[in-house]
Structures are given as structure tokens and as C-alpha cells.
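Rest of the complex left out; these chains stay put.
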Amino acid sequence: MQLEKYKIDEANQQKAAAHQRKFDYVAGEVANLDDVMEKLAAFNIAIPSWALGTGGTRFGRFSGGGEPRSLEEKIEDIGVLHALNRSSGAISLHIPWDIPKDAKAIKALAAQHGLRFDAMNSNTFQDQSNQAHSYKFGSLQHVDKAVRKQAVEHNIEVIKQGIELGSNALTVWLADGSCFPGQLNFRKAFENTYESLEEIYAAMPDDWKMYLEYKCYEPNFYSTTVADWGQSYMYVNKLGPKAYTLVDLGHHLPNANIEQIVSLLMMEGKLAGFHFNDSKYGDDDLTVGSINPYQLFLIFNELVEGMDARGMNHANDLGWMIDASHNVKDPIEDLLQSVEAIKIAYAQALLVDKKKLVEAQLNNDAALAQEVLQQAYRTDVRPLVAESRLRAGGALDPIGVFRSLQVRGNLIKERGEKTVATGL
Amino acid sequence: MQLEKYKIDEANQQKAAAHQRKFDYVAGEVANLDDVMEKLAAFNIAIPSWALGTGGTRFGRFSGGGEPRSLEEKIEDIGVLHALNRSSGAISLHIPWDIPKDAKAIKALAAQHGLRFDAMNSNTFQDQSNQAHSYKFGSLQHVDKAVRKQAVEHNIEVIKQGIELGSNALTVWLADGSCFPGQLNFRKAFENTYESLEEIYAAMPDDWKMYLEYKCYEPNFYSTTVADWGQSYMYVNKLGPKAYTLVDLGHHLPNANIEQIVSLLMMEGKLAGFHFNDSKYGDDDLTVGSINPYQLFLIFNELVEGMDARGMNHANDLGWMIDASHNVKDPIEDLLQSVEAIKIAYAQALLVDKKKLVEAQLNNDAALAQEVLQQAYRTDVRPLVAESRLRAGGALDPIGVFRSLQVRGNLIKERGEKTVATGL
């Protein structure tokens, strides 16, 4: 299904007056309005192909209805998202969950929905039925060269498919690690992994980037072979200029200061971008902004400061992706909320009075620095984000429209009540 | 020193127009405006007597200037706070750091500043120079009955002083616990502590409350004898109807869901109230709202819901106190920010559309429930809080006025550059 624009416009009509009042008010409060609106318009967040279905835990999965049964239907769903919020104009493919049979046709279908292909994701944390070697004890780290070779070749295959789709980045997330002390030799696991990554790196076209994700634990519960930003940084630093560290917000030990990590990786020119989500305990993969929206703002505050300091293009020079699991919400609604939360945090960060902040910092004026940050954060920027959507042809109230147009109901009619999308 | 009202009024004049624009806008967005304004007006947060000086860590303390040198000067400082924000109309005394020599005179001085005496705090975690027995190995839990007796008597003395000052609650925070496995017997430590608490409880007038605070660790690093809400609940449940559990936001293990604890303690009628602060790692005692303002809002959301469900008076039926340490900010500015953060969270909670929220809950509609909560949280309620201050005779911009009137400079002139207030 595809959302017809006139229906969105109709819905917007009904909200127009109320919105205008809000927008006018906030616009009057914002000094750099044009800059903010321009940057918001340019900012897109990629949707991973595995995020359109209901997620689960090791204790079970409770599927919803109308989940996409094929890559084509996933693209349709992202099309719906993008039609509503005009900020989800990219798809991040996961191989082998979503292998395109006909790359050209898939590319055309995506283009039809205004979507491009962002970073490709390889998967060496699950065994596929036709696989020669098992990843039970790791992939790129494996003690057996044959297993490593298989995993390297899979990654190279993913790069090839990405090239055909017009992607230019490979995200490598490894479950590799160990569950018990003594199970592996940390140094050798590092060396094997590095050697494998080198081979993958060598297979990347010159204009590609490798995003190396880190994660402190799960599914291994004693050690992970790319466990923290420092380890990822060691790998990407050795690999070369095309390798970068990817930050997933849920992959840290309790209480980690993620915004500082982000700032330092940018300083080194080694930040790849993000897998956005939120969490309270571990890698909970909750809706972005649902647990600690201030932290998200603080991260964007560092991003804006750091990108500007390096003269980077906000929209394109880093990878912006969601990676969440939708266990109890409709996946599309969950994604709409996540994208909204990201754009709100970004807008707030754009509102920070940098001059005043720097001044406060030079005076060690912690109270004033907090006032400056919270002045931006406390501002209700939702009308700015809504206006940006409106101007781009999206919905003032994406979830409202999604519900009033009964999109999920229609998807269930079309696809059935019992469908399970590939993914976690 | 005392802030003259006309100076505050003058400062307000300059901000009046801008404020009016903001207030008019937000007022137009809030359905239950009168209710919100009324409740905000009634809401006060007590300031602890130890919070007017610069705090420190075991690694050192870097005092600021003009710190109060006596209880009288502490009351003056709270008077300044209250004159600015009209929401700090109570003082929570700490004994023996601030023993009033002449209760009547102190009470009169406080009244002059519009202040009353909230919960009294005993201290059995430090040795005083004239003390017969040491608290090195605990106080109410101590293996030696003589030490317990001394600690009990100190608490009873604190109650007596509180009675004279018009207070009606005793806050008991115990550092009691152990640093090493085997150092104490958990059960016996509990039993000793309970017996001691019973004696203190028996000495309280009928209209008094005992607030029993819990804390998971520090200054003991293996066990604490009132370590979590469950343990405090066990004590207060056994003690009787005048005993309640006090929640200090920084006293939990990483990732604890504090709002659920708050809700359940209210359900049982056993919530005493709060020591407000914020933290990222442990009991960091940072400015309220400086690290995770959304959590603060979620706590207030439970409070409002729970107090309404039990027909409680928001302003008076629970104890509202700040307990923070001001290591790098001016203590008065820090407290102004803390009180502001609390009132913002409270205002946001008052804005929650309860009917819609209950409906969403009955439908297991997690996405809508989040929309309802965030609709309230994302609203910029600062103009409501400012208007409430204005109406009560306070400052539209308390920190701005504090700075433009050079209050700290004047205090330094009066008290000197090198003053150290009693406290941590």
C-alpha cells in the first residue's frame, strides 16, 4: 500500500490552525529560525529492514498483524513512514534476512517511495540453514580459519549487493565473544578479528565506509570481542581511513557518558554514526527518547558542536540509523515516535546559544552552562519539527494520521493477521 | 542580608513583556490552568541547613566565598532563596551541625523570612568531639548497647529541639552498615537497629512522623543496614503508623525504577517524601533535573496520580526536601535551579491528560500512553512556574536577579572570602 498525499493533506487541514498558532509562537522565540528549518528539512534517519516486524526476547515473541512478508513489503512500510514524516528516506538492509533477488527492481521500488539505500548490515551471529560452518563460537574471531573465511566472504558478498543498490557503507556488528572465563584468548580473538576485518576492508570500494559497532555484552555474557568504543577505535585506527566506530546507544555499561565518547570519536575523525534507541537496563532497544530524552539531546549537542567544528555536513557526513525492537508497540508507530524524538533532540541542539555556552565554559560557570543547555532543551520545538514535515509534504501529526487512515488495519487485510517479518 | 522586594519588582518589570507573551501562549495550551496555578502556588520545597555551603568529596573541598558562618546566616540565605522563588519556605535542620542556641529567637528569625521548620535531621554518622562512644562501627545497629543508647538519645534530643521549633518530623538517615563480608551479622544488625528505632519512635509526639531513609551504599561499601526501600519498608511497617519511608533519588542501585517504588509506597500509605537531587553514577548529589529531568517528571507523574487517588494534599501530606551537594556551583544558584526543576516537573505532571492515559492503559496502548506523557513533558511550562512566582511576589528570573543584584558579592563583603559552612 502507498499513502496517498491528498489524504495526508486533508488531515493536515484539520490541524492547520492550531499548528500555526504554535509555530508562530516558537518561531518568535528562535533567533536562528531559517538555519534550524533548513537543517531539519535536510535531516533523514535510515530505517533498518528488520524493524518493520514485531521484535521479541528469548522468552517469546508476540507478533502483531500485517507484518511485511517480503523485502518489497518492508520497503512499502518504510514508504508509509517516509510519506508521513518525510524524514525516513533511507533503508538499511540486513543480509541474509532481506536479500534482494533483483537489485535493479528493488532499487526502482525504493526510489518510487523516495528511499535510498544506506549502510548494509551483515549477519554472522546466526546460522543459516545452508551454511557450511557454525557461528556458535564466533565468526571473524573464530579459532578455525575456515569459519573466519566463510564469515569474511559473507561480508564481501554483502558489500557486492550494496554496490548494486547504491549503498556505500557496511555495518559490521559482531556477536563474537565468550560466555565463560578461559573460553577464548582475548588477544588471539582480537588478532583473528582484526585479520578478518582487514580482508573485508580490502574488499570495500574506495568510496565506501566500514562502520564497526561495539557492544559490551549479549549474546555473549562474559566477553565481547568488540566490546567498547576503545576496542572499536583500536580496530578502526589500525584498519585505515575508511573504517569508523558506530555507536549504538544501548551498547554501553550502566551509567556510561555516551556524549563524551561521541565527542572524542569526532575529534579523532572516527565517528561513523548511530544506531538510535533507548534503554533503561541493557540493550533494551526501546523507542528512541522514551526513557532518557535529555541524554539524547546532550548527544546531539555534542554532535552539532563537533560537526560544526569540523565543517561537516549534518545530514550526510555521519550515518543516522534506528535500531530498536518493537515488542509491545506497532512497529510503524514506534518508528514514527523514534524519528520524532531524534528530530526534536536535533532541533533543540540547534537552538543552543553556542556563544553564551563557550563563554560560560571559559568562566567555569557551570550554573550558566546548564541554563544555556536547558533553555534550548526546555523549549517546545515540536512545532518546528511539524512545520518542517508540513513543508516537505508530510503529516503534521504522523501517528494521528496513521491511526485515522487505519493503515495497520489495511495492512492486516492485505497481508493477514498472522505474519512474521524476518528479523529478531 | 535581606533582598528588598522593590529590587525584585524592578527586575521583573524589565522581563514583564517577554514573560507575558510566553505565559499567554502556554496558558492557551493548558486546559486546567487554574488548578495548575493554584497547586504551583501552594507547593514549597524545604532547604536543608547544610546546603548553603560548598560541598566536597573525600578528595577535597573547594570552598566558595561568603558562606554562612552560623545558623542565623543560613536562615538568611534561605530567606534570599525564598524571596526570589517563593517556593523555599521551609528549612530542614541538621543536628548537631546547626543547633539553635535560642529556639524562640531562631523561630522568630525564620518567620521573618517566611520560613517554617520542616523535618529535623539527626546525625549519627560522624563523631563529635565531646562524644563518649564512636560511631566508627555504626550507631543504631552497634553491637555495643551503650553506643546504641547514645545514638538513641541523640535522636530523642533532636526531636525535643524540633518540638520547640515547630517541626513535626524526624528524618533518620543511617550510615550504619559494613565494609567487609563477615564484619557484621545482617540479622542482628537489623534487630539492633529496629530496637533502637522503636525507642526513638516511642519518644515522638503523636503528631510527629519518622522518615526512615534508605541508601544502598556509601559510606559503607559492603552492606548498609537500611539499604533499600524494601528494608526501610520492613522497619516502618513494624514500627507503626507514624513511620514512613523516605526516598532520596540518589540512593539506588544503577537503573532502579524509582517511580515504581514511589507508587507502591504510596499504595501502602508509607511514603514519607523526598530528598531531591540528581545523579549519573551514585549518590552524586547533583542539582535536581541536571542529569535526567524525564525521570523526575515520571516520579511526579506517579506522585500526582497517587496523591489524587488517596485524596492527599499535594503541598502538605508528603515531605519535599532537597539534598544536594554544591561542589562547583554557587550553593544558592544551585538551589534555585533545583527548586525550579522540581516545580517544572510538578507542573508537567499536573498537565498529564489522566483520562486519556487511563484509557490508553486499559487498551494496552503503549504508544498512546507515551504520547500522553510526552505531550505534558514536552510542553514548556516554565512560563507557568514563572507566573506563579510573580504572583507570589518572587522573581521572574531568580538566578538573573541573584546575579544582577550581586548577592554573592555582598555576602562575601559581609562574611568574608574564606568561610566554610558546617556540613559535608
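Letters A and B mark the chains as written, and numbering starts fresh at 1 in each.
The rule is simple: a residue touches a chain if its C-beta (ideal position, glycine included) is under 8 Å from a C-beta of that chain, and two chains touch if they have at least 3 such contacts.
Keep in mind the model is a prediction, meaning the values are calculated, not measured.
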Full complex, copies of the single sequence (shown: 2): 4
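Note that only the chains that are shown with their structure count from here on.
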Superposition of chain A upon chain B: rotation angle, C-alpha, nearest 5 degrees: 180
Chain centre separation in whole Å, for chain B relative to chain A (CA means): 39
Chain B contact footprint on chain A (complex, rising order): 21-22, 25, 28-29, 254-255, 257, 280-281, 287, 289-295, 328-330, 333-334, 337, 344, 364, 366-367, 370-371, 374, 377-380, 382, 399
